[in-house]
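Scroll down for the structure; my scribbles are underneath it.
Left out: one protein chain. Kept in place: all the others.
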Amino acid sequence: MAETPTRHVHFPGMDTTVLGADEIIINMGPQHPSTHGVLRVKLHLDGEKVIGSECIIGYLHRGVEKIAEHRSYQQFAPYVDRMDYVAAVSNGLGYCEAVEKLLEVEVPPRAKVVRTILTELQRIASHLLWLGTHALDIGALTPIFYCFREREEILKIFEKYCGARLTTHAFRIGGLQYEVYDGFEEDVKRFLADFDRKIDEYEALLTTNRIWVERTKGIGVLSAQDAIALGVTGPVLRASGVKWDIRKAFPYAAYDRYDFEIPVGSHGDTYDRYLVRMEEMRQSRRICLQAIEDIPSGPILGKVGKVMKPAPGEVYHSIEAPKGELGYYIVSDGTTQPYRVRIRPPSFINLQAFDTMVRGHLVADVVAIIGTIDIVLGEVDR
Amino acid sequence: MGTVVEFLKPHLLPLLWAVVIVAVLPLVAGYIVLLERKVMADIQARLGPMRVGPHGLLQPIADALKLLLKEDIIPANADKWIFWIAPLISVTAAMLALSAMPFGPVFQIADLNVGLLFIVAVSSLGIFGIVLGGWSSNSHYALLGALRSAAQVVSYEVAVGLALVSGLLLAGTLSMRKIVEAQAEQGIWFVFLAPVGFFIYLVAGIAELNRAPFDLPEAESELVAGYMTEYSGFRWALYFLGEYTAMLVVGGIGTTLFLGGWLRPFPNVAAFDFLDYLPAVFFLALTGYCFYRTPKQPVPIQKAVLGLFGLLCLSFAAVLGWAATLPAEAAARGGILGAFWFLAKVLLFLYSFMWFRFTFPRYRFDQLMRLGWHFLIPVSLVNVMGVGAALVLHRQAGWPLWQGLVLGTVATLAVAAWLVLVRSRRPVAAPPAGEEV
Amino acid sequence: MPEHYIPIFIFAVLAAAFPAITLIIFQYIRPAMRAVGAKLEPYECGIPPEGDARGRYSVRFYIVAILFVIFDVEVIFLFPWAVQYGVLGLYGLVTMFVFLGILLIGYVWLYRSGALEWIYE
Partner (left out) sequence: MADEPTPKQPEQRQPTPEGQPGAHETSAPKPAEKPAAEKPAPPKKDAPAAWPKPLDNEMVRRFRRRFGDAILEAVEDRKQAILVVAVDRLREIAEYAREEEQFDMLTDLTAVDWPKREKRFDLVVNLYSFPRNERLRLKAAVGEQDRPPSLTPVWAAANWLERECFDMFGIRFEGHPDLRRILLPEEWVGHPLRKDYDILQQDTAWVRENLGIESGQ
């Protein structure tokens, strides 16, 4: 960490090594307005410059993986909603698909398409929340209200679909929990119809705003090499220039049926990550538009029994959650309860890159960088 | 006793005015907060305070009561005396600056011959309150906030001073009243003669106020609450009062020097005399709206409050209408209408402060310092030279004033553009090698 | 004109007394401070703070302070010049150009030496 603080203030013609400030240790979090939950960051500062950092996590640890071992496959499904609680639908999709893979069950096409639509709406909702809070961290007070306005529309669709807004438990193993409600298509279409104008609205506030650009360009740079070495995934990886998206690499749900682009950044800085996520929202809208036009008819549930006893063995399945690769590694011993469920949380692993990104920046950038990684502590700590 | 009365006699009116300011200011600050919340709500597509009183009209009073009665916490390790006194310094300095502010030709506590200098000097004392408060709290966040605040205010003080000089060159006096009179004589507000100076004043003024986008000393997403972190209850409210009073002061200086103080728009054009009736009409419209909304309030108390507010507006309308009918020479006419216009212009300033706050992200500290030292100070230096040269060309060489000023402004803007180009070097991230799947 | 300052002095007393008196009066009205333990500690996001806050601070703040003294004095010199500018005329312009020119040279030196940069590499 910061055992050897460099205390050089290079003021010309002066030996200033003796003038160095005392190293200050500041705790940000667990109770801080902008650590997005109960993250605790210990910062070693020279003046306002960060010379070292340490993330201290676990304040929200609930032992989700342990709980899984004591629940049946179906019983555990609602628990995953509580990990990334702003993207519960994505969590559920990952878990259901992993178990389906373990059971070797085929999901009917109708369920696949509806899953895709809901998951993409969830991605938009998650990115909207990110945008609002990230902008708030950097001091723009207004975008969050616009974002929440649109997010509300999505949550209303979820609520109408399954009765819950956040921890939805929208899917079940083998297909869907519920048939879509009457007017689902219209609701989604109405939301999508003018959503790109709403994105333009956010962009009008931020994209070319000089202060926003100065606050984000060149901040928290993560090179592609570093990103890969640190296992970073999702928008953070793509902003570093790696064109990789599980929806394309290992298509799941119904993603192979739709056209969409993977936005990539070139500098790996906070601004690029912002642009990548903004473009992802547009692409999500594009996927939804294609999917909503043509929802196949048919059953919504594949051939799964009431009692699920996967053959012994193991499976790793991952999806592209809004925050990155969300993986489930499930080991079955042939009983109704999973022997081991390992969840690969994107936030946890992306957060590991925080120290690399933050060094040499100022205190103000710390919040920008926490925001740009887009962590949810429920998922980091599980 | 008699001698004291004798001694105070010539100062009776200013004294009355002083008492009014001290008594009303907290209320005014409270309502500015309400206004800010309403403006914020409007910009953010929501309603803002709506619960306490009709349209939240009683919210400031409820807030004030709450803050007065809140538990008063002084941290154990704090320097008690300094902790106690620091918010008082902040408030007192800000209020004191109002003492030379000409709210109207008659509403002024003292017309000093060095008025502007006095106001600038006194209002910059407020920083002591912030620094001492931050230091005495013995908290990292508070200290960081205080130091940021000190460095920031000190840096932008220079730019503010230089911007003021460009206006002073045109006015030729430091007396606040005479500055306004100079604009009346010349028949033009100085903002049109020294636009660059006005702009620099506006930006640097916001920075001096520690307001967004320069609100780093209390940047809530970084420093929790900056220098106010350890303050709660009424002490915290005092800092707030100080901050909002300082907003009035900065708006007041800007109004006096650049926006013609208490003068109405086009003060010398008889064709615009109907503007004198505008204040009364404005308040009449407000009255009408209040009365229109009164029956629609759900609760009797809310009806009463809104009705009373309507009556208040009506009385304002009556006074302003009465003043407008007085002969032009009457002191009351100039005073009352002048106060309206002055406050209206100050509100314009306040609105722009709010507008900026809800539109812009926050600067980072080094960017803030760079903006101040690398941009505003050199530009304002050149601006002073430009205005000075234009005046000499006007007075000695007989050029029309506007020609010289346009030249000066263009030169200043050219320098500004050059500076922007020079400093647009950004830390560029090494583009990582892109990888494809 | 010292008598001009009498109202200001009285106003200053009023302005200082008003918040102080309110503070004192309400001290008796509001509930007494019952804070104990962590409530009395400086806020550091729920973690006991490490070290005293009043340590040595970055030298850059002192540099800014010194620069402020220099530049603000220049600005103060400009105020009387601006007031008397109508009288001084061309002479005033030339002298001030010389004065500001010297200031600008100093500014350029500071700029180039990096003293105005907040972060030194």
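Note that the chains are named A, B and C in the order they appear, and that numbering of residues resets to 1 at the start of each chain.
Keep this in mind: a contact is a pair of C-beta atoms (placed from the backbone, for glycine too) under 8 Å apart; a residue touches a chain by one contact, two chains touch by 3 or more.
All of these numbers come straight from a predicted model, not from anything done at the bench.
S.K.: Thinking of the whole complex, not just what is shown, which of A:Ser34, A:Thr116, A:Ser318 or A:Thr372 touches the missing chain?
M.R.: If we include the chain that is not displayed, A:Ser318 is the one touching it.
S.K.: Tell me which residue among A:Tyr79, A:Tyr95 or A:Trp244 touches the hidden chain in the full complex.
M.R.: Per the contact definition at the top, the residue touching the missing chain is A:Trp244.
S.K.: Considering the whole complex, not just the chains shown, which residues of chain A touch the missing one?
M.R.: On the side of chain A, residues 57-58, 61, 63, 65-67, 69-70, 101-102, 104, 226, 228-232, 242, 244, 249-250, 309, 311-316, 318, 325, 327, 329, 331-335, 337, 339-340, 342, 344, 348-349, 351-352, 381-382 touch the unshown chain.
Everything below uses one rule, namely that only the chains that are shown with their structure count from here on.
S.K.: Return the distance between the CA-based centres of chain B and chain C, expressed in whole Å.
M.R.: Once rounded, the distance between the two centres reads 17 Å.
S.K.: Could you list the positions in chain B whose residues touch two or more of the other chains?
M.R.: 140-141, 224, 365-366
S.K.: Please set out, as single numbers or ranges, the residues of chain A touching at least two other chains.
M.R.: Touching at least two other chains: 24, 26, 32, 48, 362.
S.K.: Within their complex, state which residues of chain C touch chain B.
M.R.: 1, 3-8, 10-12, 14-16, 18-20, 22-23, 26-27, 29-31, 33-35, 39-45, 49, 52-54, 57, 60-61, 64-65, 67-68, 71-72, 75-76, 78-79, 82-86, 89-90, 92-93, 96-97, 100, 103-104, 107, 111, 116-119
S.K.: Which of the residues in chain A end up touching chain C in this complex?
M.R.: Result: residues 9-13, 16, 19-22, 24-32, 35, 40, 46-49, 362 of chain A touch chain C.
S.K.: Under the definition above, what is the set of chain B residues touching chain A in their complex?
M.R.: 40, 43-46, 140-141, 144, 212-213, 215-216, 219-224, 357-367, 426-437
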